[in-house]
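I have a structure I would like to understand better, so I am pasting it below and will then ask my questions one at a time.
What you see is the complex with one protein chain gone and the rest in place.
What follows is chain A.
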Amino acid sequence: MRRSPGQARRFARAFPLTPAVVLILLFLAGPIAYCVYIAFTDLQLTGQAHSSFVGFDNFRRAFRDSEFLNAVWLTLVFTVLSALVGQNTLGLALAALMKRASKPVRTLTGGVVVTAWVLPEVVAGFLLYAFFRREGTLDAILAWLHLPRQNWLFTLPILAVSFANVWRGTAFSVLVYSAALDEIPAEITEAAEVDGAGGWRRMWHITLPMIRRSIATNLMLNTLQTLSVFGLIWVMTRGGPGNKSQTLPLFMYEQAFQNSMIGYGTAVALLLLLVGSLFSVVYLRLLRTEV
């Protein structure tokens, strides 16, 4: 059968995309496929001459491993606290307040928030380590206020790292929400005002429904970023004390690189990928619903 002219043209048009596709296959799909393969082997970084295929052993092992389950739980706590509640809500609140604030206040707030965002993760980690540690800044403030002193990194490590993540990541939500709020046509808000709707009512019935898509996008990006936070926690607590702040990325690192079990670590990485995609599916459904 001969190719129709339409098909030939489509082929010619697709041809320039080839390099991009090759790049994606090589650098994105390639490593992922290799990871999937490794997750089914008992590959070790050291201490082993040959690795072999072990089927679902690594996954079965993970679900029997109390440390893994602990890490899953902490990852969920960390994500819900810092991404869903912290970054998202605080970001929206800041964006709404900044919209009404005077220009100098807006510039100052924006500046502070964005500084936290542009700081490299490790630098932010050290700053917050210095803030929370025993005899750190927070401790000094508490002492000055005659309040009971605490080593937050030791007594409430998951809360401390969650706070750190909120501190660092809120800027992103502020930017997203500022843009979204600016999109709301002034006439609608004015009309509601004329009709006698107060601030809360306007927020609930106009603003939130209208920026619903931005909320879903923002939640998705926040969640995915937070799920993969490593440097911040590593610098502040190394997952400790004990395993009290060991989220999945840290658990994965410990298994793969400290205990040399690359196969097991990679299997955990795949499970983390699964958690991320579950969240994504939920948000995508939210996105699809039209207002």
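In this section, a contact is a pair of C-beta atoms (placed from the backbone, for glycine too) under 8 Å apart; a residue touches a chain by one contact, two chains touch by 3 or more; residues count from 1.
The rule is short, and it goes like this: contacts and distances are computed from a predicted model.
Set against the options "Acetolactate synthase", "Putative cytochrome-c oxidase protein", "Ni/Fe-hydrogenase subunit HybB-like protein" or "Extracellular solute-binding protein", the UniProt name belonging to the omitted chain is "Extracellular solute-binding protein".
One of A:70, A:151 or A:217 touches the chain omitted from the figure, and that residue is A:151.
Within the full complex, the residue among A:109, A:189, A:225 or A:259 touching the omitted chain is A:259. Here the missing chain is touched by one residue of A:106, A:133 or A:213, and it is A:133.
For chain A, the residues touching the chain absent from view are 16-20, 22-23, 44-49, 133-134, 151, 153-155, 238, 240-242, 254, 257-260.
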